[in-house]
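Encoded as structure tokens, here's the structure I'll be asking about.
With one protein chain withheld, the remaining protein chains of the complex are depicted in position.
Chain lettering (A, B and C) follows the sequence in which the chains are written, and residue indices restart at 1 in each chain.
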């Protein structure tokens, strides 16, 4: 097999904002032999993972699982609910919102792509890429749409290209305030299972998500969580569709099967992922990410570099973007860091190319891994000649040392004495003592 | 994790015609940590697997790899080459040809679905499902299409629902003989890497395939092998497409990357699969399957049951369908066999429901595994009260014992002496001796 | 990595009487990252596997786990209980009993090696190797030992070289009947977790076992189950020992640790193995092996070849030895079978070299796997020119078809309906339905 790491020794630090590091338990589960996707064992698996996903999306309605990566789930949400030439209102929060807009246009939809129009000192060409969705702009636009031409509002929950987590409940409120019947379609590919998300409570009609972020799986499966209104819209939506069509999937899912061959081994991994996430508790998972994000931002502040997200109210718990000084090619820094320190960071995408990089802090991680990431970045910036105001590593260490993780295990009394279940949160179940 | 086998002990016999058993080497490769799909290591992997796939498809042209299952690749072939309302000529060889037709119709294409019209004693309602593509019928239909309304001819190479492997070169000859410009689109999802296939030589414009058959991978990635004419057709094809669009994939593939997140861990498996197949040699692989198929058919003949494929010229090397006597519910037999003997067989699909079952003999298998399959079926048939003319197991054993596999290792001289590379074909490379 | 199978395709049939096939669950567990053997997580693991082993040995007393293979555990049992020059009474049941005798002699013990002295038509040079331990001979010898020079009686429970499972309770009774204080040391390396075994109830002082048989693990760890009398004997035993010494192991095991580095990853596998065995239930496990053994013996009888074990009362549920006709080199047959059919059988050991081969039917197996084994043997015998009286494969199939496994899952009512836990024994836990 071709080597997967050019470095002669040690474990790669995969700190891009997805794919996130896949836990060993999940990799092992995925490597179990493939079974018959029409057999009785598969049905039990299918029913279990769908039920678990509903808990993660916080929905009582169907969740379609596609044997395809996340971009496909974007397409699925549109072709199941819309007709050729339909107008969709999309909000430009960054590169992925832009890609989704481009995809919608390719599919023959009419798209209106609005953005925050303020000024920005550091990224004058992309001011809106430093902020979240502005619900008031959406409300204003919908109020003007007296003919109800707008069929759907499309927003990105956690914009992976910038590190901004928008307020989805506010978008729903804006639509309702405008009394507009548009569907609300939300991309939470990189938000789900890391940042708080509530499909039903927030009134989302379709939530798109993927496997390789908070669910800690390799890429390859993706999701559409549905609402009754979305299922209703499907009946008249006229965009051609077959692979993505919800009708057969939802029907066959009732018995735990799929209309065509599912991605069996990734579903094994999904089963394991759901065991881990629901075992830990979603609130714990969200708190864990918030604490990490604060620790990583402490480093950026100490360096004196601007955080890509300019609005602290919508800092992402999943990733943090860092704007490099003018004249510093952020990608050259990233490459140097990869070469010297075996650390992968996210690149600046689209309008941000070369102007920033992204540090992922999601999924199966911990304090020391994130400190190592910050150290790698700090060394790389210095080697690239970037003047730093202070030590980011020290700032992150101070943050983590002074804020014990709520889920850390309690100190064990004395070596040689087996721990008991009461001594702390145990990963993946309860420790059994003889 | 949910148990994947209800039986308390032993290894499941997965003898459906795909997913086929995944070799341990591939399962291990797939379980390596996910890497950055934008990093330098990934590019090397991407270029390697594409180059290897070209050898398997026998093409010098691009092969698009989708992070999606095979049904998606069907859709991809159509939306990249055709426009709404285009007429496609499809040939009904069985259930999968029918599903493809249904998919084409859902996408807004006009389909003409032709079939062999002879009589069949055993399956009067599905005579065409016992034979291959009739190239003369295609030629006759194309000759009548003087207005050139037919834009594509769609055929299935190896019909997984019946066990018939059609002559694709003959279809190309028929199109040429008619002097018709229609594209030739071929589904070789279950044929590729088990049955002889030659994309360029046979003049195929798009070959659709998938991972979970001859390539011995779990489901989850699928392929479109292209021709220059297919790429040309893409430029004017007007069906909406984005996820499936070839243009960006082909462009980015040149550097080993994909426009969106690929299915990284299945690509690891694909790399390993290509090492195994190309290491063994495709001709060896095809001969191995032909020999197995003959051995399994010997059993069916001994039982005195009709083989689903009525034309020996197009027996599939991948699977063998068996028609059960009238009054015997083939699915009840299958369930009994699964329960008692931990063996999965393929069900009768569509028009064949309850009337037949399918035995897979593809991919990572060997003589004893197939004998075990035949034994399980024989015991199941008897327990279900089916009268058998003779012992299928004995027939298969006789066949295998009397026809040494061309690739079997040579007898090793004396235990205790390490084998040398000259003593036979070694799996996955050469044995190294100290 | 060097290829581990010379055959180009398919899964090897490992039908030697150990190492037995390792279940996928165990292989995956073993591949989890190594942890600190002095840390708190390890202690929990250590306590759990020791407690589980006690259930398997059916003992309330300590079980020492060695990071060494089974031969080491033989040595351990002797050096912990005996002194240089001590006399031990050993019973010759076959090759492994002989190897243990040789080992005892090398350690400086005086051994008296007794055997059954009858005549045997098929194996005149090894009549005792076709029968079990004769408790009456032991009793007679002990009665004569009025000076109590014999310090221990050493017997093999399941003689892996012959396929004979001796009656250990009878040996204990013989010792008691003689009123002799000798310790009873029993090798159940290949019997434990496949054949019924009761350390405490049968009054065994040291039971030796290993990982690679009924426990379904790779080789590499081995066991000494102790009795209070054995621990008492340790205090005066004068053979030099350190690595094997029980004292420190038993002491440190109380807190879940070991005095030196344990075989961490095999202990992961042991944890999984114990989950599987105790989850299925030991009585189920024993019944499963008895049924298999009967099915395999049916084949040998049909062939008209003598079974190595001449006494039906002590047929082994773990393996069956087959004597080849005079003039047929059993090893040549085995090699032919390995080359042609990718099937490993056990060789004839010691006095049996070339005269017999052994078929293993233990651990993680099932009906079809054993039928495949029988088929491979039958084809091999025929190819080697051995005249067979009838079809062994048919006999085994008849046996298995007519005797449903008590633990087989119930037939599932209708495909598409998920099974419920009440429908049968589920592997490794209960099926969860949504």
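Note that contacts are C-beta pairs under 8 Å (C-beta built on N, C-alpha and C of every residue); 3 or more make two chains touch, one makes a residue touch a chain.
Small disclaimer: the values here were computed from a predicted structure and weren't measured.
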Practice task
Based on the whole complex, identify which of C:80, C:165, C:264 or C:394 touches the chain you can't see.
Solution key: C:264
Handout entry: Residue in contact with the excluded chain [from A:238, A:313 or A:383]
Key = A:383
Exercise for the section: Spell out, residue by residue, where the missing chain touches chain C. Expected result: 1-6, 11-12, 14, 16, 19, 21-22, 27-41, 44-45, 48, 66-72, 74-75, 79, 84, 102-103, 106-108, 210, 212, 218-221, 239-243, 245, 260-266, 268, 271-272, 275, 338, 344, 347
Fill in the blank from the handout: chain B positions in touch with the non-displayed chain are 24-25, 28-29, 31-33, 38-41, 43-44, 46-48, 50-51, 255-257, 412, 415-419, 431-434
Completion exercise
Hidden partner sits against chain A at residues 2-3, 5-11, 13, 21, 24, 280, 284, 288, 331, 335-336, 338-343, 347, 363-369, 371-373, 375-376, 378-379, 382-383, 391, 393-394, 397, 400-401, 404-405, 407-412, 415, 419, 424-429, 431-432
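As a working rule, only the chains that are shown with their structure count from here on.
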Problem - Most distant chain from chain B by Cα centroid - result: C
Problem - Equivalent interface positions on chain A and chain C, same or different at half - result: same
Fill in the blank from the handout: Between chain A and chain B, the Cα-mean centres are separated in Å by 35
Completion exercise
In whole angstrom, the CA-centroid distance of chain B from chain C equals 43
Problem - Residue numbers of chain A (touch at least two other chains) - result: 28-29, 31-33, 38-41, 44, 48
